[in-house]
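One protein chain is absent from this view; the other protein chains keep their places.
Labels run A and B following the written order; every chain starts at residue 1.
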Amino acid sequence: MTRTARLGVFSALFAVAIGLVVFTAMAFLRTSPPTIDFTQGHKAGQPVDMTVQTVGSIGFGPHPTWVSYLTKTPGGRWVNTTLWDLPAHTRINMTIDEYDSGSPLRNQQIGSIYGVIGNQALLNGKPVSLINSNAGNGVAHTFSVPELGINVPLYGVNGNAKNFCSSAPCTLSEAHNTIQFSFMTPGPGQYPFQCFVPCGLGFLYGNGGPMQTIGYMGGFLKVVD
Amino acid sequence: MADPAGGSHRARSEDARHAWRIFAIWFVLSAVIDPLYYFLAGPHMPPGAETSAASGAQFDLNVVMVTAMPVVIAVVLYLGYAVVVWGAKRSGDREAVGGPKYTRNLRVQMAFIGVTTLIVMGMFVFGTVELIVPAGAGGGEGPNPIWTPTSKTILPIQVIAQQWKFTYRYPTFGGFETDQLMLPDNTTVAFHVTSLDVIHSFWAYQLGVKADANPAEDNVAYTTTQQTGEFTVRCSELCGLWHGSMYDFGHIMTKQGFEQWATSTEQKLAPATKLLPKFAYTYVPDANGADGGYYPDNVDPYSNVETYGASTTQS
Partner (left out) sequence: MAIDIRESVDVGQPGGSAPSVRQSNRPSWLGQHLGTAIIGAVAGYALGHFIGNSIASGYVHVANSGQNDVAVCLGLAFGVFGWLAGVGALNYPLAKLVGKEAPDEIAETGWGRYFRYTLDHKVVGQQYVIGVLLFLFTGGLLAMAIRTELLYPTNHLIGPGTYIAIVGEHGTIMMMMATSIVIGPLGNWLTPLLVGSRRMAFPRIEAFSFWIFTAGYLVILTALPLGGFPTGWTGYAPLQTESGAGMDSYLVGFAVIGTGMILAGFNMAVTIINHRAPGMSWSRVPIFAWSLLATSSLLTLATPLLFVAGLFGVLDRTALTAFFVNERGGSSFLWENLFWFFGHPEVYIMALPGFGIVAEMLPVFCGKPLFAYRVGAAGMVGVALLSFFVWQHHLFQSGINPDMRPLFMLTTELISIPTGFIYLVGLGTLWRAKIRFEVPMLFCLALYFNFLIGGITGVFLSDVPVNVTLHGSFFVMAHFHYTIMGGLVFAFFGGLYYWLPKMTGYSMNKRLGQIHFWVMFIFFNLTFFPLFVVGLLGMPRRVFEYAARLQGLNDFSTVCAYVLGASFVIFIANFVWSIYIDPRPAPANPWGSRGLEWQTPTPVPFYNFERIPVILSDPYHYGEENPLPVADLGLGGTPVAAAVLSGNGEHASGSDGGGPSV
């Protein structure tokens, strides 16, 4: 082979290698669930209403047995994501429809509600500030934003209920609890939120799987200006 | 540095010339840089002086620096000198030196080994003293610490690490559990660090305390607070997805301020504290409440029922 031909072969190989790298970077490094934008058309001073649901098993996607959040877009569609764009310094009125069965908490300290406006939430319309996870149906999940000091335990439904929801998105005709609370977003930044109930079934200590995967039980409040 | 043995007088003086030159430059540099560092930069080195462990660590860091810098200066200076003075082009026709004097020189070897051994043993003695005297230097000593503070009134605080936040229990104030770490000034504190799931590490930076949080283990670290101020607590052992955001901020308050805070928080959290399990130094998932026992046979660690403080199990 002449020198020019060899140069050509190696340049082609190099280009293929670069292509592989770029492809990996785009396809692997940058994949993530979609971010729901709650800042569209938002006027300063006005609150933002959000509805999400937590389900016992998502039923679709690469991990159908996993517990998960689903978020309702402003247009009314349910999307399996935990990434939200929120406006800064705004009151967020959160409604969580909780469809999963509960259990005692690993750390009952998380049964207190704090960091939200009034330090209380409305559980099916009744105000609560502390949930005893050893009684009744227990706590299914928590909505916790440690960096903002927010913690709201979500009371569970009875696992043996006849209309227990088995795959998402769940509807209000199925067994659920509705928890409502409000909090203020701070300045711009990305604030992780997570659940403190180890509900990763089949994983040691229950903290694997969905507990450690964005889009299922952990996500970000992406607060923007 | 090199003390040549034997050889011709001219060769010996050539060796001596280089040796004295290098030694002189090294001596001047070290004599200037070391005190400059110790007195100018030393008082500002991490982790600061908020507690006895922190100021002890700062002192130790400065001593190690002051010992290490002349060594670094010596080697870098020697390398630089060799590169500048002994290059082939600059040497022209001069031959490189050879022969047994420059391959075996016993005196040089013994001197080198002797000096390095002295420095190393000195560091060991210093490090051991500095570890024992300040009651473990803020490091986790495990469940049976042997270097304990002399103070008679130690404030115990349990640090519970879980995926992915720290909570703090105050057993002497009714065992309430909170997200915020508050400490009183001028008090000896014992941190009992444990974990509810995987291995974490409690690193209170300005307190100079670091202790790994192991599941079902009590890791004890001591320090004595000296100044009021803020401090950062970060997890420093990779514990999963949110390890990077597992941090919070704490306060060292005045003694009265702390008393006030502790008693008012105890009252405020009383209903929540009633629901917590009894205080214990470790917690294992246990269907009958947290008292440090092993798993009873009917609790599967792979289920989603993993609780301390659970009075019943539910599936």
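Throughout what follows, a contact is a pair of C-beta atoms (placed from the backbone, for glycine too) under 8 Å apart; a residue touches a chain by one contact, two chains touch by 3 or more.
None of these values were measured; they are calculated from a predicted model.
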item: Contact list for the unshown chain, restricted to visible chains; value: A, B
item: Contact partner of the left-out chain, one of B:Gly42, B:Gly142, B:Pro171 or B:Gly229; value: B:Gly142
item: Sites on chain A contacted by the missing partner chain, in the whole complex; value: 3, 6-7, 10, 21, 25, 28-32, 63-66, 189-190, 192, 200-205, 207-209, 212-214, 220
item: Interface residues of chain B (partner: the chain not displayed); value: 2, 14-15, 18, 45-47, 53, 56-57, 60-61, 64, 68, 71-72, 75-76, 78-79, 82-83, 86-88, 91, 94-99, 102-105, 108-109, 112-113, 116-117, 120-121, 123-124, 126-128, 130-132, 134, 136-147, 197-199, 201, 203, 205, 208-212, 214-217, 219, 232, 234-245, 284-285, 294-295, 301-302
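Just so we're on the same page, only the chains that are shown with their structure count from here on.
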item: Chain A and chain B: spacing of chain centres that average the CA atoms, whole Å; value: 36
item: Chain B partner contacts - residues on chain A that touch it in the complex; value: 101-109, 111-112, 130, 132-134, 138, 144, 146-147, 149, 159, 192, 194, 196-207, 211-214, 218
item: Chain A partner contacts - residues on chain B that touch it in the complex; value: 160, 162-165, 167, 177-179, 196-198, 240-242, 245-246, 248, 269, 271-272, 275-277, 285, 301-315
